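There's a structure below that I have some questions on.
All protein chains but one are shown at their positions in the complex.
Naming follows writing order (A and B), and every chain is counted from residue 1.
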Amino acid sequence: MNPTVDDILQTAQELRWKVGNNFHEQLMETIYTEAAQIADRSVTYPGKKPRFDLDRTIDGIVTSRLWGFPLMILLFTVVFWITISGANVPSDWIARLLIGIIYPMLKTGAATIGLPWWLSGLLIDGMYLATAWVVSVMLPPMAIFFPLFTLLEDFGYLPRVAFNLDNWFKKSGAHGKQALTMMMGFGCNAAGMVATRIIDSPRERLIAMITNNFALCNGRWPTQILIATLFIGAMVPAQLAGLISALAVVGVALLGVMLSFGVSWSLSKSVLKGEISTFSLELPPYRPPRIWQTITTSMIDRTFFVLWRAVVFAMPAGAIIWLGANIHVGNLSLVEYLINFLNPLGWLIGLNGIILVAYIVAIPANEIVIPTILMLTVLTSNLSGVGDGAGIMFQTDQVETMALFKTGGWTLLTGLNLMLFSLMHNPCSTTIYTMYRESGSLKWTLVATLLPLCMGFVVTFVVAQLWRLF
Amino acid sequence: MNKLTDTTERIFSEDALKHIYECEQEHRRPTMQSVAGSVQITLGKTADLLTKMASRNLLQMKGEEFQLTDEGRDYALQIVRAHRLWERYLADETGFAETEWHELADRHEHSMSPTEIEALAAKLGHPTHDPHGDPIPTAKGEFVPHGGQPLTVMSVGDMARIVHLEDEPETVYAQIVAEGLYVGLEVRLTEISPERIRFRSNGNEYTLAPVFALNISAVPLPKNHVMASSDCERLTCLEPGQSGKVVNISPTCRGPERRRFMDLGILPGTLITAEMRSPSGDPTAYRIRGALIALRHEQGNLINVKRKGKNDNDNQQ
Partner (left out) sequence: MTTNSKSIPPNLLCESCPAHHAANLLKLGVNMENWDYAIALAGNPNTGKSTVFNALTGLRQHTGNWPGKTVSRAEGGFSYANHRYKIVDLPGTYSLLATSLDEEVARDFLLFGRPDVTIVVVDASRLERNLNLALQVLEITDRAVVCLNLIDEAKRHNIQVDERRLARDLGVPVVPTSARYGRGLAELLQAVDEVATGQTVCKPHRFQTESPMLKQTIGQLVTKLKATFPTLPNARWVALRLLDGDERIAEAVRKGELEELYESNR
C-alpha cells in the first residue's frame, strides 16, 4: 500500500530531527560547491589580465577619503542646478501656451457655443486651469531631473553613494540607500516612495518611506524660493538679498534632511523596534549608460507616471476650488466660511485661515499652494483689478504679490512659518496613495501622513508663541 | 487537556508545572518553598494552588512530596514547547535583542491555545531547537535532550562544543551573551579551579566565574578532534587588499541575516577579498564570488575567516 500524505509528512518531520539544525546550511553548501565546479569547467580567462581595471579605478576615486565626498557633492549640485535653472524657461513656454494662448481660445470657444457661465467656469476656469498650472510647473523640472538621475543610476554610481553615506544612516537606524530615496524625494516624493523598493530590509524601507516627505520636493521649492525672496531677502541690503534668500531655502532643505535623520532615529528606537533589520548592498559593475533609452524609459516610467497622477488629482481639485469660491450662501462664498472658521487656528500657529485652506486645497499637489493663496486673498479682500475674477489661478509679478500679502496682513512671522509648514505638512495625495500601494499598510500610510503634519503644527505653534513673546 | 479557565490561575499553575518539570529534569526535588519562589506567590497560596492542581489530576501529592502525573507532564511540555517556539520566533523573525527573548516568551507562553502553538510552529518550519540550544518538544511531547554537561565538570585539556546556554537568571545570561559565547562554539579548557574556569576558542581566551560556567553546557569532543575554528579571525580584521577563506558564519547570526549571507555565497571555504572601505569608515566592500558586496562592521564580525597570506601555500584547506 502506498504511504498516505500524512505518513509522508510525519516521516519528514521525524527525519528533520535526524538531519539536525544545520540542514539548510549543508544544502546551500552542496549547491554552491556544485555551482563552483560547473562554473570552473566552463569559464576561462583568455588573454592576459588587463593591466588597467577600469571599475576598480573608478571605485578607488569615487569612494576615496579625499575625493569621495567632494565628487558626490559636486555631481548632485550640478544635477540640481541644471534642474532648477533649466526648468524655468520651458516652464514659462508651457505656461504661455496653456494659459496665455489655449485658455482664451477655450473661453471664446465656450462663449461661441453658448455654454452656461457656470459650466464653462467649472470646466475651464476650474479644472482646466488647475491642470494647466500643475503641468507647466511640474513637467519641466521632472523631465530634466529624472533622466539625469536615471543616467547616474544606469552607470552604477548611485550604489556607491549609498556606500559612502551608509555610516551616517546606520547611526540613525536607517539604510544607506535612503540617501538615494531622499534625493529622489527632492525631485518628487511619490517617486521617492517607489524608489524605496531598492531597500530590501522591511524596517529600513518603512523608515525611508515615512521620512521621505522631509525631502523638499520640487512642488515645494517654488514656495520656498518665493517666500524667502519676499520676506527674508527683503530684510537685508539689496545686493545681499539674493544670497541670503538662497541660503534660507538651503537652510530649510537641510533642516528637512536633519528631521529625516532625527525621525528615522526615533522610529527605529520606538515603534519599529523589533522589526527585522538586515543590511545588504551590492555594488554592481559600472556599465556605459545608454542615453537615449534612459531618457525614454525615465520619461515614461517616472515623469509621465508622476505627472499623470498629479493631473488626475488636480482636475477635481480645480473643480472644488471653483465651486467653493462661486457658491454663495448668504453674502459669503463657501470657501470664505471655511477661511473664517480656520482663522483662529491659523493665528495660533502664526499663519492664517487662507494659508490653511490653501493647504487643504493643495493636498493633490503642493504646486498650487501659492496660486491658491493669491486667489483667495483677492477674493476675501475684495480687491479689484488684480487677476481677473474669482476662481482663477494666475501668476502675478513679485511686487504685486508682495502687495497682496501685505493686504492679507502678512508679517515676517507668516513668511517664516509658511516656509516651515511647507516643509512639515502632510505629503500630497499622490504620495500618500503611492505609499499605500507600496507598503500595503493603512497604518503606516497614516503615520507617514499625520506625523509631519503634527510636527508642523507643533513647530509653527512654538515659533509663533516665541515670536510674540519677544 | 483540561485547561484552567481563570487567567491568573492559569499562569500560576502553568508556572508551577514548568518549575516542577524542570526540577524533575534536573533530578531535584521540588518543594513548596521552591514552587512559591518560582511562581512568586505566598506559601499559603501555593498550598491552595497545589491542591487545586492535584484535584485536576496534574499532580500527585504524598504528604509534603509531590510529583507530576503523566497528564501534568504533557501539559508542562506544551508550555515548554510554546516558550521555546516563541524564543525561536523572536530570534529568527524579529529584531529584538537576545536578552529580551526570554521575558517576552514568558509573557506569551500562557496565552496560546494549542492551535495557535501549532500555527506558530508551522510558520517557523517546525524548528527542532530554540536559540539557546534547548530542544523544542514536538506536539506529542517528544524531544531529544541536548546531552551536554556543565563546563565545570570537565577537565583541563578537554575539547567541547557548547550545546546549551541557560537563559535564567537574566543577569547571568546577559553576561554570557556579552562574552560572545553561543551554542555551537568549540572550546578547549585551559584552567578549572574553584575561582575560575578558563578556556580558549577562536583565538580568544575566556575567563568565567564558576557560577557562569555552570550555566553553560557542552558535549565533549574526541581527543583527535581538530577545532574547526582554531586560528581564524573576524572578517573585519582584513584590510583592503587582503583575502581570507571563510571558516564559518557565527551561530549568533540567525534568521534572515544568516540566510542572506548564504545566498550571497558566504559559506565555509569561500574566498573573500576586502576591496575598499567607505570614506565614512563603514561599511567595507568585499569581493565575494565575483560580486562586490558591502558589509557593515557588525556583519563582518559575524563571519570568521582564515587569512590567506602571500606566503601561504594554497593546498591547505
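By our rule, a residue touches a chain if its C-beta (ideal position, glycine included) is under 8 Å from a C-beta of that chain, and two chains touch if they have at least 3 such contacts.
Only a predicted model underlies this, so the values are computations on that prediction, with no experimental measurement involved.
Undergrad: Just to verify: which one of A:V78, A:L119 or A:I300 makes contact with the chain not shown?
TA: The one listed residue touching the chain not shown is A:I300.
Undergrad: Touching the absent chain: which residues on subunit A qualify?
TA: 2-9, 11-12, 15-16, 18-19, 23-24, 26-28, 30-36, 38-50, 150, 153-156, 158-159, 197-198, 200, 282, 284-287, 290, 296-298, 300-302
Undergrad: Could you pull out which residues of subunit B are in touch with the chain that's been left out?
TA: 122-127, 256, 259-260, 262-265, 288-291
The criterion applied here is as follows: only the chains that are shown with their structure count from here on.
Undergrad: Under the definition above, what is the set of subunit A residues touching subunit B in their complex?
TA: 13, 16-17, 20-21, 24-25, 28-29, 32, 36, 56, 59-60, 63-65, 68-69, 163-168, 170, 176, 203, 273-285
Undergrad: Touching residues of subunit B toward subunit A in the complex: what are they?
TA: Spelled out, the residues of subunit B in touch with subunit A are 93-96, 126, 128-129, 138, 144, 255-257, 259-260, 262-265, 267-268, 270, 275-283, 285, 289, 291-296, 299.
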